[in-house]
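Only a single protein chain was left out; the remaining protein chains are all shown in position.
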Amino acid sequence: MKKRALLSTLFTGALLLYGTGDFPPWGDPNAPAARHVSPLYIEKSVEDTHVPNIVTAVLADYRGYDTMFETIVIFCAGVVVVSALRRPDA
Amino acid sequence: MSFLNLHMYALAAPLVGAMLLFAAGRFGRRLVMPVVLAALSLSLAASVLVFLEVLTAGPFSYTVGNWEAPWGIELVVDHLGALVNLLIASVALTACVSSLRRSSAELPERRHQFFTLYLILIAGMHGLALTGDAFNLYVLLEITSITTYGLIALGKGRAPLSSFNYIVMGSIGACFYLLGIGYLYILTGTLNMADLHRIIPLLDGRGAALATAFAFLMVGLWIKMAFFPLHVWLPNAYTDMPDGAAVLIAPLMTKVTVFLMIRVMFSIFSPVYEFIQHMAVQHIIVGVASVGIVCASAMALGQKDLRRMLTYIIIAEVGYMVGGLWLANAKGMTGAILHIVNDALMTLCLFLAAAAIAHRTGALGFERLGGLYRRMPLTMAAFTVGALSMIGVPPTCGFFSKWYLLLGGIEAGQWLYVGALIFSSLVNAVLFFRIIEIAYFRTPAEDSPVHEPGKGPRREAPQALLQPLVVTAAALIGVGLATGPLVERVIRFALPVGY
Amino acid sequence: MKEHYTLPQDRPIGPSLIIELSCRIMIPFIQLFALYVIAHGHYSPGGGFQGGVLLGAAYILMAIAFDQKTSMRFFPLRVNTALAGTGVLIYTGTGIACALLGGLFLDYSALEPLFPLGPVEWRSMGIFIVEVGVGLAVMSIMVSLFWDLASGGRLDRGL
Partner (left out) sequence: MDAMLQEIVAKYNYWIYVVLMMIGFYAMIGKSNLVKKLIGMNIFQTAIILMFISAGVKKGGGIPILDKQAVLERGVEAASIVNPLPHVLMLTAIVVSVSVTGVALAILQRIHGLYGSLEEDEILEKIDR
């Protein structure tokens, strides 16, 4: 069992490293991730929402739908722990 | 109540219902049934209207929070999404009628927690059917998983251990999916599916990273849908689950994940990328799917418990759908998409029957099923319709989707896949006729509780468990007969361009 | 859990005055700072999640320094369940309210008819309402998680 686990780990790691070959170097200001969507967040977010903290503006407004489901994820964790552990009979 | 946000109400209704149930707590015991039924019928009505709107006015996209596509989150409601959304709403409502009654027998003092998780799971699946944003899909995948972990942990006996194994495997799947999204984000800078679809063909120099991203997205989703080599967690998880939860999760979770694979294959990447630039991959995957179908069906033969046998059949059905999609021709894809709908209904019918039988006989081992035809004639009749549909007998819907898959397999020349389909149908025939033979000819075992001398021979399942079963059995035949218009008006548009 | 747990009386150090006094002083300021983190999420790193966890940490510190019964006296179980539900309902309710008032789901500028603030100001207000909702939900869930895991579901003695 351990042999198989080690083998699949090494294979996954090699595949991941093979994939990083095409990435831009670390911290490169004109990497695709820094050029396509995020410039608008940086330039427009204070104008659109009057919130200096861009991360909070993106978190709650531009991508507020994600954060709603995130709150529901943590709510589910609470419900599951309560239903799994609180056993008045046991 | 503008019609523009209708699909959001279909999603929000179960969420608000879940919150009310949790806040009411143990004292709101009477509150459970009305809130669950109201929330799910509201979301079914909204899903039907959205489906009709998409049929008449064509697909539409919806920007949450009024921000345009790549910056805000965009929901895409196209033919395939609306069809799966309607399927989720209808299966959820039918299943909840049965699980409301079954859970009062199984989990008497925990019903409000059970139905909180139940409603949030349905809302998560509605979100999955609509989303057009890759990272939002990850969050919703996590919601449906965490509620399923909780529902499994509510089961009896070995349930916590199977739930923990599912947590470990499910987390690996979700992390692989997140890695795939991360690689795509580093290469393109966007998370919106339509945007990714536009940018990916332009990334000519980045073949290696794209292939890795695609591989991790696929393996992540395969773990989540229990595609054959990665299916180890499913049999224990679906067997130890309380019956009320199995009736909802078994028919929907794997089929919605297959739908997500279609979303990733055709809305993020393109058929050209999968089928033409990487020809070899397609043959490997169809081969693995065929081997998966054969092995899963063979394993189903060796089972002694009705529900555990059904779980192995689910794994074989996932092999049908994944193989059908990777045949790379119109017939195979039509068959796979049609099979999502048909297989959900078939599995629902069989699991509803299993819940009704378990309600009466307590256990689902073959030795307890003796003489069920005399005691539960309607339940066994519906079970037989479900069995015929699983085998693929013409009037029922199972035949039509298998027919399209067979045609697609022959057209694509994948004889291994065609052989696997035929072998699996034969094995299904053996499996189900063996059960029908036990239930019809064998006399009930003396110690089984059903055999009370005082009571009359007929001890049918309670109405709340029987009505959804009969409705689903009728739906199996109805959807089967409606295959023509379903394919013509809906699935033809759901296929990717060029097929 | 039962066999190796020693009762407070026969613990070697017993309830220590120093810990209890210092916690009694610190806890209100932790909660004050937590409210600052939630409210100040617009201008400085912070927001609903971080503030909610800090609020929860105040009650968890109470449960560790004193015992679980005291922290449940200050934060009753019924209130905990209700706050968890209301926190998430605030978030989802805001989204539905925006949709019902004619805008799109979670489009805060659609809340204009409620109070004339101007669309941009409403977005900033909407973000704040949502942060408060998240803070409430995260606080009550963190505390309920700690109570359950520490006492193994019996909610009697805790660590």
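Chains here go by letter, A, B and C, matching the order in which they are written, and residues are numbered from 1 within each.
Here is the rule we use: a residue touches a chain if its C-beta (ideal position, glycine included) is under 8 Å from a C-beta of that chain, and two chains touch if they have at least 3 such contacts.
Please read these numbers as outputs of a predicted model, since none were measured by experiment.
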Who does the absent chain touch among those shown?
A, B, C
From B:G182, B:P229 or B:P377, residue that would touch the chain that is not displayed
B:G182
Residue numbers in chain B that touch the chain omitted from display
135, 139, 142, 146, 149-150, 153, 158, 160-161, 163-164, 167-168, 171-172, 174-175, 178-179, 182, 185-186, 191
State which residues belonging to chain A touch the missing partner chain.
1-2, 5-6, 8-10, 12-13, 16-17, 20-21, 23, 25-31, 33-34, 37-39, 41-43, 46-47, 50, 52-55, 58-59, 63, 66-67, 70, 73-74, 76-77, 80-81, 84-85, 90
Using the touch rule from the top, list residues of chain C that touch the missing partner.
43-45, 49, 145, 148-149, 152-153
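Here, only the chains that are shown with their structure count from here on.
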What's the contact topology between the chains, one of line, ring, star, complete, other?
complete
Taking mean C-alpha coords per chain and comparing to the overall C-alpha mean, nearest is chain B
Looking at chain pairs B-C and A-B, which one is connected by more C-beta pairs in contact?
A-B
If you average the Cα atoms of chain B and of chain C to get two centres, how far apart are those centres in Å?
36
How many angstrom lie between the CA centroids of chain A and chain B, rounded to a whole number?
26
Could you check chain C for residues that touch two or more other chains and list them?
84, 88, 92, 95, 105-106, 108
Note the residues in chain A that touch 2 or more other chains, in rising order.
61, 64-65, 72, 75, 77, 82, 84
Touching residues of chain C toward chain A in the complex: what are they?
41-48, 84, 87-88, 91-92, 95, 105-106, 108, 120-121, 123-124, 126-127, 130-131, 133-134, 137-138, 140-141, 144-145, 148-149, 152-153, 155
Given the complex with chain A, which residues does chain B contribute to the contact?
15, 22, 64-65, 67, 70-73, 109-110, 113-114, 116-117, 120, 123-124, 127, 133, 135-136, 139-140, 142-143, 146-147, 149-150, 153-154, 160, 179, 183, 185-191, 199, 205-213, 215-216
Residues of chain A defined as touching chain C within the complex:
47-53, 55-57, 59-61, 64-65, 67-68, 71-72, 74-75, 77-78, 81-82, 84-87
